[in-house]
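Take this structure, written in structure tokens, and hold onto it; I'll ask about it next.
Every protein chain except one is present and positioned as in the full complex.
Chain IDs A and B follow the sequence of writing; residue 1 opens each chain.
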Amino acid sequence: MQGWKEKYTSYIKKQQPGPPKAPETEVLGHSLADNLEHLQALLGSNGDFVARDFLLFGKYEAVMIFFSSLVNQEQIQEHILKPLMARPDDHQGVPENLDGIIHYVWKIAVQVTQGNSERKLSCLPPAIVKGNLVLLIDGVPEALLLDMRQIDLRSVDQPQTEQVIRGPREGYVEKLENNLALLRYRLQSTDLRVEISPLGSRTRSRVALCYLDSIADPQLVAEAMRRISIIDTDGIIDAGYIEQFIEDQPLSPFPQVQNTERPDKTVAALLEGRVAILVDGSPFALIIPALFNQFFQTVDDYTERFIMGSLIRIIRLIALASSLFFPALYVSVISFNPELMPTDFAVAISGGRAGVPFPAVLEVLIMEVSMEVLREATIRLPQMIGGALSIVGVLVIGQAAVAAGLASPITVVIVALTTIGSFATPAYNAAIALRMLRFPLILLAGMFGLYGVMIGTILIINHLLFLDSFGVPYMSPFIPGKWRDWKDALVRVPLWWMRRRPSFLHVRDSARLPRAVPDVYEDQILQQGGEAGERYPSDHDAANGRRNR
Amino acid sequence: MRPVRKFCSAAVALAILTLLLAGCWDQVEIEDRALVLGLSIDAATPEEMATEEQVTHLDNMKLPGHAISVTAQIAVPGRVPLGPGSGSSSDGAKASPVWVVTVTGHTLDDAMNNLQQQIADPRYLVHLRVIVISETIARGRLDELNDYLRRNPEIRRRTWLLVSEGRASRFMDVEPPLQRVPTLYILSMMEKAVASGKFPRDYLGRFWSADSKWGESAYLPYVALRDKENILIEGLAYFSGNRMVNTTKPLEIGAFMAVQGMDPGGYSALFKTREYGNVIIKTNRRFTKTTSSIRDGKPYLKYELYFEGDLDEHFDSKKPVSSAAALHKIEQEFNTQIKGVVSGLIGRTQKDHSDIFGMGELIRARHPGYWKQHIREKKDWEDIYSGITVDVELHMHLQRVGLKGR
Partner (left out) sequence: MNATRQITTLRTAAVIGSTIIGVGILSFPRYMAATGGSSAPFVAFSGIVISIACFWLLASLCRRFPRESLFVFSRRLIGKPLSFVFAVLILLIFVLLTGLTARQFGDVATTVLFKKTPIEATVFLMLLICQLSSRRDVIKFTYIHFFYLPLIIGPILFITLISMRNMDLLNLQPVLVMPSAAFWRGAVEASFLFQSSFIIVLLVPFMQKPKQAVRAGVLAIAVAGIIYLLIVVAAIGLFGSEETKLLIYPTLESARSAAVGEGFLERLDAIFIVLWVISVFTTLYSTYYLAACLLQQVFAFRDQRISSTLILPFTFVMAAFPANVFETYTWSLALGAASMILLSVYLFLLWSMYLIRRPRKRGAA
């Protein structure tokens, strides 16, 4: 209590016409005390601010300044403090005067990998905030900056939002260096370019733009840089902040920037010629351009064998469509076009609905909204309670609603199917777009029946067709598209058949497989896999392959 | 520019909002609809005529004197349980799942309006599957009936229109044990008859098409009630000039389908052979070849009917059917005997001026010159039809005799 009171008074005092700010150009003085005072004025009062004074080599007054929360104190002790506080006898070459002392300290005394010297006073605070250690020596108008940054991190973990059956288990963490390391570890190519620059006038979050120089379309890279460069905000807390600044159509419900927690997915995107954006402090990478196919493509499609991958992709697409259209179709069939049902089923359904007091629109809306509430509630809860709640919720909403005459059993089935369908969509932000779009569709169905659903669908599809993501039409490779891009659209053909990168990304180098690879795989299929061992590239095959093309 | 655009978008938004608020014009929940599943139409007796309501007209208007009595079968929501056999709790719901209402009117539309006046929920014909008309109606005024049914978009073209022996309304009261809803029983009976080759696919739409064609006469299923519960397909009720003229026997449905070459063959023929006693031949497949020509200024048609069949039953004879020759003998007998049935049917329709076989269409398609010269309207062909020569030839091919060797 007492401590906070003191802080309060000093804080209030500081809010009054503040101390003179050090001009931008002010350089360090010779007096250590002056320098220290200036520095403290710039940084303000901080609980984790440390200014450790000691005798350099036993004879010069010196101070180390750092934030204890940002640096590795053990290493400071071991590699900086220990050699610097050693007695002069250990340092035979210590210069006699102060002129060469900084040089000597950097070259011989400290054992630190990164650092530099600085004369400007105004440059010191940002460095300290970043995690540097500043060494000031009395009588020397120069400071030594040593990078001692260390932030404790959670370990690399399984990504929470994108689980896969088969594929790497690593996900991004918060620290940029680690994330870049995860990328570089998978993509050991000299082509990988990482442009890093801070963003946000206050947070100074470092933002990294990654692309493969020999593949990515220069226009795309330039456009991405342009859009990032015009961001002018005080803080970038997460990659999501950047997404909202650079997307094409902020009013669209569909995400035009893909985000992922998976380094392997990022690498795959880079290899296709896309651009990835990572932000320090965010475990998500942004991938641009993002197209409609993000709604139904996952990593599993590629790691699993191609037939299964394709089939599951189609199933996902069905789930997608059902999560969007099912309730609306149900409403319009029930209240507008009952002739579409087989007669005996129609008679039975009207029996099931006989006790329900609401029109079908209202009934479905109530059920859908409560389902959304339930979903939202389970996400925010700790996992153990969440599981319990979802069971209770399903029981209550399903059984009791029917028993109480709030909803008909068929409605419950429909709502359940819709919800399950929406969970089959791989990307959360994409799924939520469709989930929200089904509400206007239900309303339209309630007004105009099937015609309303159709009008709503036309509006949605038109919007999708009009949408662009970084100059790439959102619905490519479907519209517009080349046939060869269909190899990785609704289905995924074998990897060895996808010889070229997607054309809609306008890559510099579109060859995925070298052009001269013989068609051994096709031959194998034609031969029902016989004698595969012998048929690996011989000159004859290579010639064949070339001729076939 | 700015304010104009803002104003425009505001106006559009307002318009959509009004649409939203005023919407739901056609929304009627399925349980609030009186779904008419079946209709029966009879000529009204004088007593019934007296009960007619004045919904679409007043008494003093000049209207045709006759009237019809319409019985509608309306599904009652809640009486049919959802899902397969939902337990013993539905013991109390033994009550009939349909509500049978009888009204009288001058026409079908008039009667429907009277019906609406009597029941609360709006009636819908979207699930109307079966219409039964009595023979009196069929022999009389089908035109006004067809007009209403054709105009109404709710009517399916796959509705069954049946002609009943006696009063049609009795069909609405049957309580068949096989189906929960009586009309659906009639429906599934007809559908299964089609599937097993007992009856041609003669939906309402088919009937209308045949009725419109100049070179073809329409026909309808002719049904009768046996034992209060059982519905029997008694034959074809065939039409000439929009009026029903006569009916056939059930076996003649088979003969008719044979002439048309319709598959599968669902009829069996029982006949007495000279050497092998009595046999029943079951027809499996049929195929028909038709040739036509104009001879002496008159159309001439020849039908060659090919059958594939099995020997189904053989009794009253010492001689076993155990050789190809024996089968061949039976085939010969079948050909001559059944030919009588087929030519009998053709002869009778000719006498009644009712070309249910569509021979006129054949002539129209193959001899357009003759057709253009002689036919000006539907009646012309029906007159010519009764005078043309039709030859029939049968070729039965027996394939199997079952599991019995001798």
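Throughout what follows, a contact is a pair of C-beta atoms (placed from the backbone, for glycine too) under 8 Å apart; a residue touches a chain by one contact, two chains touch by 3 or more.
No experiment lies behind these values; they were computed from the predicted model shown.
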If the hidden chain were put back, which of A:Asp238, A:Glu272, A:Glu339 or A:Glu372 would touch it?
A:Glu339
Using the document's definition of touch, tell me which of B:Glu48, B:Glu191 or B:Asp263 contacts the absent chain.
B:Glu191
List the residues of subunit B that touch the chain left out of this view.
8, 12, 15-16, 19, 22-23, 25-26, 126, 150, 153, 156-158, 191, 195, 201, 203, 205, 208-209, 212-214, 358, 361-362, 364-366, 368
Subunit A residues touching the chain left out here are 219, 336-337, 339-340, 342, 448-451, 453-455, 458-459, 461-462, 465-466, 471, 473, 475, 478-480, 506
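Here is the rule we use: only the chains that are shown with their structure count from here on.
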If you average the CA atoms of subunit A and of subunit B, how far apart do the two points sit, in angstrom?
66
In their complex, what parts of subunit A are in touch with subunit B?
334-339, 343-344, 346-356, 359-361, 409-410, 443, 446-449
Considering only the defined contacts, which subunit B positions touch subunit A in the complex?
19-20, 23-24, 26-31, 33, 35, 37, 75, 77-83, 97, 124, 126-127, 129, 154, 156, 180-181, 184, 187
